[in-house]
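A single protein chain has been removed from this complex, and every other one stays in its place.
Chain lettering (A and B) follows the sequence in which the chains are written, and residue indices restart at 1 in each chain.
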Amino acid sequence: MSDQPSDAMTPGKPAPWNDPKIRAIVFQALLVGAVVMFGFYLINNTLYNMEQRGISTGFSFLEKESGFGVTQSLIEYDETHSYGRTFFVGLLNTVLVSVLGIFFATLLGFVMGVARLSKNWLVARVATAYIEIFRNIPLLLQIFFWYFAVGINFPRPRESLALGEVFFLNNRGLFMPRPVTEDGFGLVVAALIIAIVAVFFMVRWAHRRQDATGQPFHTVWASLGLLVGLPLVAFLAAGNPLTWEYPELRGFNFKGGLSVLPELFALTLALTVYTGTFIAETVRAGIQSVSHGQTEAARALGLRESKLLQLIIIPQAMRVIIPPLTSQYLNLTKNSSLAAAIGYPDLVAVFAGTTLNQTGQAVEIIAMTMAVYLSLSLTISLFMNWYNAKMALRER
Amino acid sequence: MVVPKHGVFTTRENKVYQMKKLLVSAIPALALSIAVGTAQAGETLDAVKAKGFVQCGVSTGLPGFSVADDKGNWGGLDVDVCKAVAAALFGDAGKVKFSPLTAKERFTALQSGEIDMLSRNTTWTLTRDSNLGLNFAGVNYYDGQGFMVSKKLGVKSAMELSGASVCIQAGTTTELNLADYFRANKMEYEPITYDTSDETVKGFEAGRCDVLTSDQSQLYALRIKLSDPNGAMVLPEVISKEPLGPVVRQGDDDWFNIVRWSLNAMLNAEELGVSSKNVDEMKGSSDPNIRRLLGLEGIKGEGLGLADEWAYNIVKQVGNYGEAFERNVGSGSPLKISRGLNALWNNGGIQYAPPIR
Partner (left out) sequence: MDTKQFERGPDLPPPITEIGAIGWLRRNLFSSWLNSLLTVVVAYLLWLMLPPLIDWALISSDWTGTSREDCTSDGACWVFVSVRFNQFMYGFYPEAQQWRIDLIYGTLFLLMIPLFLKAFPWKTWLGGFIIFVYPFIAYGFLDGAWFGFEVIETTKWGGLSLTLILAGIGCVAALPLGILLALGRRATDMPIVKAVCVVFIEFWRGVPLITVLFMSSVMLPLFLPEGVTFDKLMRALIGITLFQSAYMAEVVRGGLQAIPKGQYEAADALGLGYWKKTALIIMPQALKIVIPGIVNTFIALIKDTTLVLIIGLFELLGMIQNALNDPNWLGFSTEGYAFTAMVFWIICFSLSRYSMHIERKLHTGHKR
């Protein structure tokens, strides 16, 4: 076999059907063909079916007047606005509940993740119980529970739980005073902006000085002082340009003030509690991934426990935590679509629900809805990738 | 003889490659064959006849109109329309399958062909008739939107409802009427929109909202779902016209006719005094109207392409309109709704069916 080694060194050119490159090209061409044909087949069917059944197509419906009301809207909206407007109303409500959920779930998840590793036996057990219980129960069930068994069973408006005639809790929601700005409040805002800019430059200066001379600067206290002090001075100088609008019971409901709907409350709570368990597990895995030698070295340097966590463990753990954390954020955003089940007016409920039903244009509306979730997902992943890259850069 | 190392596997790899090619090319071919195979199947009526049963979209649960009992058997006024169509077409009212649909799903399900007809307390409007590509085959219940409130509120009229929270079901004309009514009367409201009517009841029961709005028939139906039905009352105002009826897709007039005339046969039977109990005796009647209804003379079933005894089967197996009404929503049911607008035209109502001749 090997009496002619030169043959083995330079094998003859393989037959064309056996050449990996040609095979790759042919195979891909076939795949493209199949995908295109399949897509064409679906589109063709859909168009044919829609025409056959006289279903109107196109996006002109977005201009038409909607004619229905929505409980909660972050932008101005009433029945006379267009269907296109309902899209943004729903979208903003989705974003609102997602942002709230992400914020609280991160908070809860970090606390519980650290607590699970706590040396305090009781705290660790409670954290473990929380994680094991809530992550093994379907989210939809938790939403139903918080809404139908808790949220709407709060007292009725006339028997509201009140805190000093300022905060009211009932089954129509949580009502709080709302700040109303008057003339001169712009001054306070301007002061705040100046403070932020000043803090930014101060931190840079402090870093440079520390790098050069080794002298630390109390940036935290100085920034806090700036951020609180400057607007406060401006506030007093402008003559207290802020009043509060208090909620009060008028007729059936509380009017005025800020309110949190029970639907929003139940949904945020369920999303927080459910996603919090996964974040806690992520955090725990991240902390455990930091080698024990790091902890020992830090102790040898004489760092206190709080400093140890803050300066040594967390920064290193973050690198392990961030990728799974991203997917939890994505999951939370997608899961917020369960809002429809309890009547929270998110994108799926308002747009893919009522609007779809009033116009009957299922294909366009579902396509738009899916596109929104896809782009929300992409945005979150892009942001987290950027953040991940930034964190990873600190490696030396 | 020296064989290049990779040459040993040439034939086997070649086989794998060819199989792969075969597989890949098979997919579009298969897809095409499905397309060709069914392109001629076409019209709804043919499809219904071919599969041997009517697929009928109904509500997920509305007492009196369409509910499943604890064995999963469907009954109700809307369900009876479906059964009547099956009786006319197949001579067997049992040849019907039900798809429970939420208000949101119903039109897409009908447009897409998932169901053959929709009988789900659906209001006949211009938009639905035109833009959605649907046809309403008649009206089996004349309704109007009303309000239900807790008696404890002490509200006597809908005009006192400014500022109230209103529970409402998503994807209904009620949503639009509600907005119109409050806007026209310069009142404020907070709509709490749920997916199903069951959830609206839960919300109302728990006091999430002060008012539940829906078609009046539904209000009575939903009221018996409350733990204390007597604690709630229906306000006198009726704020809209809600003609409810069976719906089919556009594009198959034969099918449309069968659905429309199945309903008409039920109405005509009541008008002529033919019921499921006396229909066999009525065959001996000398009244030409009755004889035409029962397919003994006149046009019989040929215009609709049905058997001659199509209407006889409906009346025999499902009953006439009056019977269906009393059994499901009227005095024979817990709802106890009076005939009102739904009495026959010669009896003070507006139910009026074109003659069978």
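Convention: contacts are C-beta pairs under 8 Å (C-beta built on N, C-alpha and C of every residue); 3 or more make two chains touch, one makes a residue touch a chain.
Fair warning: this is a prediction, and the values are worked out from it, not measured in the lab.
Interface note for the absent chain: among A:Ile312, A:Leu325 or A:Ala362, the touching residue is A:Ala362. Contact with the omitted chain, checked across B:Phe98, B:Trp124, B:Tyr141 or B:Phe256, is made by B:Phe98. For the chain left out of this panel, the touching residue among A:Pro138, A:Pro179 or A:Gly239 is A:Pro138. Within subunit A, the residues in touch with the undisplayed chain are 20-21, 24, 27-28, 31-32, 35, 42, 45-46, 48-50, 52, 118-123, 126, 132-133, 136-141, 144-145, 148-149, 330, 334-335, 337-338, 340-341, 348, 352, 362-363, 366, 369-370, 373-374, 377-378. Residues 5-6, 8-9, 12-13, 16, 34-35, 38-39, 41-42, 47, 60-61, 68, 70-72, 97-102, 105, 108-109, 111-114, 195, 198, 201-202, 205, 224-227 are the ones on subunit B that touch the missing chain.
One rule holds for everything that comes next: only the chains that are shown with their structure count from here on.
Distance from the subunit A centre to the subunit B centre is 40 Å, each centre being the mean of its Cα atoms. Per the touch definition, subunit B reaches subunit A in the complex via residues 2, 4-6, 10, 13-14, 17, 20-21, 24-25, 27-28, 31-32, 35, 103-104, 107-108, 111-113, 127-128, 131-133, 153, 161-165, 170-172, 175-176, 178-180, 182-183, 189-195, 199, 202-203, 206-208, 210, 249-251.
Listing the residues of subunit A that touch subunit B in their complex gives 1, 3-4, 7-8, 11-12, 14-15, 17-18, 23, 26-27, 30-31, 33-34, 37-38, 41, 45, 49, 52-56, 67-71, 79, 148, 152-153, 156, 171-172, 250-253, 255, 262-263, 340-343, 345, 349, 353-354, 356-360, 362.
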